[in-house]
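A single protein chain has been removed from this complex, and every other one stays in its place.
== chain A ==
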Amino acid sequence: MSKLRELLENKEKVLTAELFAPKGIGMKNITRKLKILEPYIDLFNVTDNQRATMRVSSIGLCAYLEREFGVETVYQLNCRDRNRIALQSDLLAASLLGLKNVLVITGDHHSIGDHLYTKPVYDLDSVQLLQTIEKLNNGLDFSGNKLRGKPDIFAGATVNPVSRPMQPHLLKFKKKIRAGAKFFQTQVVFDTDLFKEFYKEAKDEKVPILAGISLIKDVEFAKFINESVQGLNIPERIMKRLSTGGDVSHTRIDVACEIIESLKDSCQGYHFMVFGLEKEIPIILKETSLVL
C-alpha cells in the first residue's frame, strides 16, 4: 500500500518536499538535499522536466532514490511531453519499478523552457489523465483493452488555491476529484487569506490538501518570482519585511512559520518547495512543532 495514502488517512499533518530533477545524472546535489530532509520529511516529490527544461525523468529518478535511500516518493507526470500511449506505458513502468504515488500535472508551457522549438503534446489534460489512471487501476487501458496485471496507482493533482477568479479553478478542482484525484498539492501559498477562502469551498470534498510552502531567499528573489513566475504572487507586506534589514534568514523562516501556523486548520499537510534552502526546513518544522 502507498505510504502516502496511509499517512493521509492517519497522520495529522503529512510532510512532503520537492526535489528538482537535475539536468544530467550527477546525483551529488540531490543526495545532499535528501540527506538533510530525510529524518523529517515523509515523502519526496520529484519534478518532471520542470519549467519545460529537459531533465532526468521523474520516474527514473524516483526509482533511483527509492532503491538507493529507501525513501518513498511521489513522481510527477506532465501532459506536455507525452501522448496517451506514452503516459500509460510510463505509469505501468513506474508501478513495475515499485513507485506507488503520482502527481498529475499539465506541465509548464514549452515557451518558457530550454527547447523552444519542441512539439508540445497535451494529448490528454490533467483531468483526462486522472481518468486514465482510474482505468489502469481497474485493469483496463484508455481504449478499454484488458491489462495483464493491473497496477495500484495512488494519484494526486495540483490546484492553485490563490488564483482569482476562484470559480474556474474550483470547477477544475472538482473535476479532478471526480476523475480520481486522491490528494492535492497546491502552488506555493503566500497569501493565506486567499487560501482559506478557497478551502472554505473545497473542504466539503474531503480530499486531502497539501499546502505549498516556500522560503523566499531575499527580496531580490521575491521580485524575480513576482515578475517571472506566473501563478505566484508575494504580497507587499512580505516584500516589506524582507527588505527591512536584519538577518534575512530569520525573516524568511518567520514568514514560512506564520504561513504554516495560519493554514493549520485548512490543510492536511505541507509540501515544501524551497529552492536550495533545504537546511532551513528542519528549523521551520521544529518551530511549528510539526516535528519534535
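The working rule: a residue touches a chain if its C-beta (ideal position, glycine included) is under 8 Å from a C-beta of that chain, and two chains touch if they have at least 3 such contacts; residues count from 1.
The working rule: contacts and distances are computed from a predicted model.
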item	value
UniProt protein name of the chain not shown, from "Dipeptide transport system ATP-binding protein", "5,10-methylenetetrahydrofolate reductase", "ABC transporter permease" or "NADH-quinone oxidoreductase subunit M"	"5,10-methylenetetrahydrofolate reductase"
Which residue of A:Pro120, A:Pro235 or A:Pro282 touches the chain not shown here	A:Pro120
Option touching the unshown chain, where A:Thr31, A:Asn233, A:Ser249 or A:Ser262 are the choices	A:Asn233
Contact partner of the left-out chain, one of A:Thr31, A:Thr106 or A:Ser262	A:Thr106
Full-complex contact with the absent chain, from A:Lys13, A:Lys33, A:Lys135 or A:His169	A:His169
Sites on chain A contacted by the missing partner chain, in the whole complex	79-80, 84, 105-109, 111-112, 120, 122-128, 131, 158-160, 163-165, 167-169, 171-172, 174-175, 178-179, 187, 230-231, 233
